[in-house]
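Dropping the structure in here first, questions after.
Only a single protein chain was left out; the remaining protein chains are all shown in position.
So, subunit A:
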Amino acid sequence: MDGEPLVRWHWVGTHLGYLRGLLLDHAVISLLPVLFGLLIALPLGLLCVRFPRLYQPLAAVFNVIYALPALAVFVVLIPYTGLATQATVMIPLTCYSLAVLLPTTVDGLRSVPEPVRQAATALGYGPWRRLAAVELPTAVPYLVAGLRVAAVSSISLASVGALVGRGGLGYLFMDGFQRTFPTPIVAGIVLVTALALVTDAVLLLARELLAPWARRESVVGR
């Protein structure tokens, strides 16, 4: 890398559209899995609260899944989902998100104080209305804490998908490495980190709007 500067601003200027496309692809393959994870974690968490015996084995399974190296899982999926498809990257990321979100959902639903639950019942709330009006709002700070961890790691992990052909901004790392040209790599690192920080800020804002009482509490020690 003799005499090559870390960033050639000219390259960045001429590739803005290209970078925007990769950023968009990255956002889709990393954030949709978090949404899917949430959509699965909510009913599953409710089941675990209703049937506590279910929770331990499920938590153990997802603990093991969380320990699986992303690249290895991508690779193992290739024969089933194909090279360079979104599914190859999104299925493992959904599992990682679920592994983070299931415990936080269960903790959140369990955090509703028993008197509050009884008060809602005494006011004539049925189980569904109580869930929507009392239990889910109480769980919001927990859910947001889980979502922050899941989203940030999903965004960071998605770039590894570039090694199996579909990694959004991760492609910049391979491109720059193969051409001994650091500018795309630096641009990729900056954009991935920025996407993660913006997502985190959006989640914090959502918590502010949905659960304003949770501001100065640190709820989940994960």
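What we mean here is this: a contact is a pair of C-beta atoms (placed from the backbone, for glycine too) under 8 Å apart; a residue touches a chain by one contact, two chains touch by 3 or more; residues count from 1.
One rule holds for everything that comes next: contacts and distances are computed from a predicted model.
For the chain that is left out, the UniProt protein name among "ABC transporter permease subunit", "Molybdopterin biosynthesis sulfur carrier protein", "Glycerol-3-phosphate dehydrogenase" or "Protein-export membrane protein SecF" is "ABC transporter permease subunit". Interface note for the absent chain: among A:G21, A:P69 or A:G82, the touching residue is A:P69. Screening A:V49, A:V89 or A:A196 for touch with the missing chain picks out A:A196.
Counting over the whole complex, subunit A has residues 1, 6, 63-64, 67-73, 75-76, 78-79, 148, 152-153, 155-156, 159-160, 162-164, 169-170, 172-174, 176-177, 180, 182, 185-186, 188-189, 192-193, 196-197, 200, 221 touching the chain that is not drawn.
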